[in-house]
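As you look at this complex, bear in mind that one protein chain is not there, while each of the others sits in place.
Chains here go by letter, A and B, matching the order in which they are written, and residues are numbered from 1 within each.
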Amino acid sequence: MAAAKIETRGLSVAFKDFAALRSVDLSIGEGEFLVLLGPSGCGKSTLLNAIAGLVEPTSGEVWIGGRNVTWAEPKDRGLAMVFQSYALYPAMDVYGNLAFSLRVAGVRKAEVDARVRHAASMLELEPLLRRRPSELSGGQRQRVAIGRSLVRQVDVFLFDEPLSNLDAQLRAELRVEIKQLHLKLRNTTVYVTHDQVEALSLADRIAVMRGGVVQQLADPDTVYRKPANRFVASFLGSPPMNFVDGALARDGGEPVLRLDGAVVRLARSPLDAELAEGRALSLGIRPEDILIGDDAIDCDFRWDADVALRESLGSETLLWCSLAGSRIAVKSPTRLAAHVGDRVPLGFSSDRISLFDTRTEERV
Amino acid sequence: MSATTSALRGRSPAHAAGPRPWRFSPARAGIYAFLGAAAVFFLVPIWIMVATALKTMPEIRGGSVLLPPSSLDPTAWLSAWSTACIGLECAGIRVGFWNSVQIVVPSVVLAVALGAVNGYCLSFWRFRGADTLFALMLFGIFIPYQIFVFPLIGITARLSLYGRLPGVVLVHVIFAMPIMTLMFRNYFATLPIEIFKAARVDGAGFWRIFASIMIPMAKPIIVVAVIWQATASWNDYLLGLVFAGRENLPMTAQLNLLVSAEMGAHEYNVDMAATLQTALVPLIIYFVSGKWFARGIAAGAVKG
Partner (left out) sequence: MAPAIIAVLVVYVGCLLWTVFVSFTDSRSIPDLAWSGFDQWTRLYADYRWRTAMGHMFVFGAFYIFGCLLLGYLLAVFVDQRVRGEDFWRTVFLCPHALSFIVTGELWKWYLDPELGLQRSVRDLGWTAFSFDWIADRHMALYTIVIAGIWQSVGVVMVLMLAGLRGIDEDIWKVTRVDGIPAWRVYTSVVPPMVVPSILTSVALLGAGAVKNYDLVIAMTGGGPGIATDVPSKFVMEYLFERSNIGLAAAGATTMLATTIAVAVPLVAWQWWQRRRRARRMP
């Protein structure tokens, strides 16, 4: 296994009476794109700032490139950072913004010019070099902010919710650009966001955080399909995963889940055989994994439900039904979607479900 | 591809963990040194004023002005207050003190009240030209008093107020109008206009809204305005000199007369005692009000 580029060991950050980070152990590989994902207050920005050296840890260590940088100044850590508010210097033009840190460091004029123009061409900023930040759009400003990091030619990039100030369309465009940039440069990147779509599309691995603790650290696919707990399961995916409570039972040697008025066979789902009978479990199934009508015929588990509500989301429609007394959302392509009051056959395969202990909310 | 420029200077040892140990760097020391030196610059004159007021004349002549008094001699202080000669009268500067009080208190009450009403009017009851009026008022803050002095003498004389207490109070209030209006208008502009609209919908009129809703919400700015106007009014010299009349001269004018009209040898300790006494009221206001003073500057100047 390649040596980690960035490591945090037992990193904790506490502010007065509030623990923002609780003993976080993280290992980020060279060239990896790690996303820190979570709701506000989960500690993701604090973690990023601690890696950058902008926040002092209460305990624990930060290692970058094999060196302990816990007491090093941000400028000595070999990283660059991009902020949600862009933080461009308003009185300098784009060229000046890009060149400033190099000039201060005493880099030769020719070299400065070369690096600035190189970054500008990578980010399509050439026609804007003489403009002031106030004359740029949000997307352009963010590109300048990224460019400012590029010219420094560092190994580590940190992004603190860089797209949150932009509207949805710009966000999608810039997301693609950031991904392309990463593929080209292969810098180690740590990216903070609360938007799970960004996380899923950009990350090599995602660290889902809550209350200062990493809930799950895995690649996007795993985090999405096999969430480690109920929080991760409901945070990712839009609309969120459906949950139905039930109890574990055995039916002729095979594990089954008893719901209110239904029984789900768990033969094909990954399940620890040691679990006791009667254990309260919650079944989780994503709306897109529930099939309707003819598609449901081959499913392990089938039932009929009435459509109580219909939400059109454009190309897809959300149908609200119920299973064993719990409300269930089902995704369906709009042109095939049923209508309110219809009785539709629904089904899902047991290898698509996630099971969580009802009490601990952990995956079983 | 990215070059390796990360210069990890060995400032962070391999065993580093947790918060960085605090070290008192030269930079930190330099900051405090500068601030300390600046503080000395600001405090020495005041120290000298206090020290001199409590010395005897032989002591002043004999020693450095920076030295503390050898004993707290109150003679100069008492002399300045009640027996020093200002012009032909020898009743001390206490006369000026009471005059100043009589000028300042009414002018503060009136100026703040009128400023509040004006600010309220200009910020909520947007009539045509309200903004122009406001801009004109702003402009008024900068104009030198000398422009207005003579015509105002004419006006106050015509109202039989020239050289009398009500006259000087009126003049103080007139000159306070721009800054008071500015403060209140800017403050009211930060309040949500929905409150005002809701009250109007409920049927409240101009004065009702002002008294029942705006004033209770305006407590912070009222404090700031009172402090500002009290200080400005107390410290005024020119208006008092011109409009108050001989019997009502404020403390500042009396002070200047006392010091400049001295015959013979200057009694520096009396001078400084009188100076300190004149400075006492605003200084007390200042130290008691603390942050409100600075807030006043921000309220008045930042938006201006």
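Definition applied: a contact is a pair of C-beta atoms (placed from the backbone, for glycine too) under 8 Å apart; a residue touches a chain by one contact, two chains touch by 3 or more.
Every value quoted in this text rests on a predicted model; they were computed, and no experiment measured them.
Shown chains touched by the undisplayed chain in the intact complex: A, B. Remark: the omitted chain is touched by one listed residue; of B:Leu133, B:Ile195 or B:Ile213 this is B:Leu133. Considering A:Ser23, A:Ser59, A:Ser101 or A:Ser164, the position touching the chain not shown turns out to be A:Ser101 (whole complex). Per the touch definition above, the residue from B:Ala16, B:Val112 or B:Met272 contacting the chain not shown is B:Met272. As for the chain not pictured, it touches chain B at residues 31-32, 34-35, 38-39, 41-46, 48-49, 52, 60-61, 63-66, 114, 117-118, 121-122, 125, 127, 133, 135-152, 154-155, 174, 177, 181, 206, 231, 234-238, 252-253, 255-256, 259-260, 268, 271-272, 275, 278-279, 282-283, 285-287, 290-291, 293-294, 297-298, 301-302, 304.
Hidden from this view is one chain, which touches chain A at 49, 52-54, 73-76, 79-81, 83-87, 89-91, 100-101, 104-105, 134, 138, 148, 152, 158.
Here is the rule we use: only the chains that are shown with their structure count from here on.
Measuring from the averaged C-alpha position of chain A to that of chain B gives a distance of 56 Å. Taken together, the chain A residues at the contact with chain B in this complex read 56-61, 64-65, 67-73, 76-79, 152-156, 185-187. Residue ranges on chain B touching chain A, taken from their complex, read 1-9, 11-21.
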